[in-house]
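Shown here: the complex without one of its protein chains, the others still in place.
Entry: chain A
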Amino acid sequence: MEMPSTRDNHPSRRGFLTLAAAAGAATALGGLPAFAATPAPRRPTTSPMLAPNVAAKNQLWWRAPGSATSMIEQGLPVGNGRLGALASNDPSREFLTITDATLWTGGRNDTLDGDGQFPYGREDFGSLTMLATLTVDIPGHDLGAVDAYRRTLDLAQGLVSTAYDIAGVGYRREVFASRPDDVIVLHFTSQGAGTYTGTVSLAGTHGESTTVDPTGRYASFGASFANGLRYGAAVTAHSGTGTVAVSGTSISFTDCRDLTVIVSGGTNYAPTATTGFRDESVQPQRLARDKVLAAARASVRELLHTHVADVRPAFERFAIDLGASSAGQRELDTWERVQARWRDNVPDPELEAAYLQFGRYLLISGSRGSLPIGLQGPWLDGNDPDWMGDYHSDVNIQMTYWPADRAGLTDTFDAYADYCVAQLPVWTEVTQRLFNTSTNRFRNTSGRVAGWAVAFSTNPYGGSGWWWHPSGNAWLCQNLFEHYEYTQDRGYLAKIYPVVKGAVEFWETRLVTATVTDASGATREVLVADRDWSAEHGPQDTRGNTYSQELVWNLFENYHTAARVLGRDADHARSVDALRKRLYLPEVSPTTGWLQEWMSPDNLGETTHRHLSPLIGLFPGDRIRPDGSTPAAIVAGATALLTARGMNSFGWANAWRSLCWARLKDAEKAYQLVVNNLRPSTNGSNGSAMNLFDIYETNPGRGIFQIDANLGTPAAIVEMLLYSRPGHVELLPALPAAWASAGSVAGVGVRGGFTADLSWRDGRVTQARLTSVGGRSTTVLANGRSRQVNLRPGESVTLRNL
């Protein structure tokens, strides 16, 4: 198999940044409001469009449109990192649900309930809500008379396109969400005598009234929430052929052979605690109007090229080929293919690779320049998303970002890091004021509190929701620090350092001493986490839970490294090291043979519980390593516990299981769990919806979208192909038979500051290339042999004869 050439498949980070800068789009969030006036983007001077046969390699496609009443399962997502939309692609009624990641109700939510925990309602804690719906009615294009319907999600170019014929005339439309122009564009074209006649309607979802401006150039609305957040949206349309005019509160178009519709919107949210997370200078309705009118001054071709030039380099930093699918599989559309994959249990490597790329597409579309991706990202179909569409700190947001560095989207991690940094002042203030409230059953026995903590849920206003989650800070920091391991970016490390240090300080006040008896009968004093829950089952008042012990161990270790790299807090770091050495670490239960979840040999929870909290040291941590460096009994206990948790869970729980099995090098179990997440979801059952969104069945017949599985599963696929920790890389640690015959992957992030490209045949690595993004040395284990690689930042080495 040919290695993908560097030029086509693996632009360097430097190349990416250059392209992005050319598109005028490289804006960091820090200090800037999420929705702001920006100078006109620079337009690419050459076409960035992929040739159709090249683009086809990264396209999903369907032979039927989505239903306006099932947008979560059937709408196709687009997003510019802040604004997201789902498109139905019905010929006679293009329908978009539009969500701005910052359109949150609620606020600081810093008055505890009587039990010392946080309120968790849509008014107090708040909820992500939809911004608008956009409808383009084209009554003459009834689906009943449509032939050759096809809609396509082009992952590499960030395009949703729809093509169909009516009476032999071809029609085509494209929908894309541009970050450089900060608008969503719908472009309708036809061949020959085909025309469009209908209306464009923009509607708010909170009872706003849309109005048209007197000159008839646009329609818009604006309003504000009870929490003071202002928001607004605007739409304009134009055609080079027919008539476009204002009609009531809509825009009508008549006999148009082409039609362009441009919509934008946003809020005056700002990621700054000092201004109450508002930018009072922003007038969202007016800004949305300015943006759509500015974009309308450019040609659609310019808008499209600017958008593709922006997203393509990000997408192309990673490429994957898991092997060829059959001709019969390729004939099927994506949804039929998902169904056939499950029905026949015949591997479909191209579909499985596409599932990974779809996850990457969601990260590119939902995590650039604004808030991070919550439980659904900016893809809602109503204003009551389950669990508020919030940020869950006990696996969900962490999992969402697991593929960022692994799968060549290191820049999308910024939204996560910037979020934590921006929230820190409020998290700190609220924690120090409220955590030791006497009614909080999780309060510190020491009576002291420092640093910061969060609850299970967080919002973008520094607010926490539901129960305190003392270990959540350490887990958030685990991702933060791991991003440094991938990038070796000291500037970044300095940015997040206060967050990590604050979490460490919290734990310095929280650890308590306990006396344990070793197998030898000797007793020793250890440090354990105070009374807590092993999320989300079992007793709620146990000390020394494995989940907490592992996370704190990891936090303290990372703090040690961070302080050393930055040359700060040497004395404090030493004292934290001393604490770490005294931390109790989990044992294997003589009763169950499992790694203990609690400081008890008994199973105090649900055997097949969705969470793998006690295995957090296996993944995402790597304290438990099946390579001889961890006592075999611990590895065996972890394996036994993972086995007991079972293979039949859902979405993110399957993804986490898969990642753990990949770490244990059980390729087939890891693969089966990927396959389980590709099970077609019908009537809300667990699995993948028509649009590949992961569906979790909360009650029989009721499924909800949780994006974390769409991102955790890709992370698992990468983890099956490459394992890394600083100083150590392992190629093909868990390659399943389904992908073994031949394949390649390029642009994989490597902890320690590298990226890797590798190809394989018959299960053996045939070639690997390591590029330093800051790392200097590592061992590389391939085909059972280890070698040492030393590089300077920017250098690459190709390893052959493996």
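FYI, a contact is a pair of C-beta atoms (placed from the backbone, for glycine too) under 8 Å apart; a residue touches a chain by one contact, two chains touch by 3 or more; residues count from 1.
The rule we apply is simple: contacts and distances are computed from a predicted model.
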Handout entry: UniProt protein name of the chain not shown, from "Alpha-galactosidase", "Sulfate adenylyltransferase subunit 2", "ABC transporter permease" or "ABC-2 type transport system ATP-binding protein"
Key = "Alpha-galactosidase"
Completion exercise
Where A:115, A:142, A:255 or A:280 are the choices, the one touching the absent chain is A:142
Problem - Residue touching the undisplayed chain, where the options are A:228, A:248, A:328 or A:646 - result: A:328
Handout entry: Absent-chain contact - pick from A:301, A:343 or A:524
Key = A:343
Problem - Residue ranges of chain A at the interface with the undisplayed chain - result: 62-67, 69-70, 74, 90, 142-147, 149, 164, 167-168, 326-329, 332-333, 336, 340, 342-346
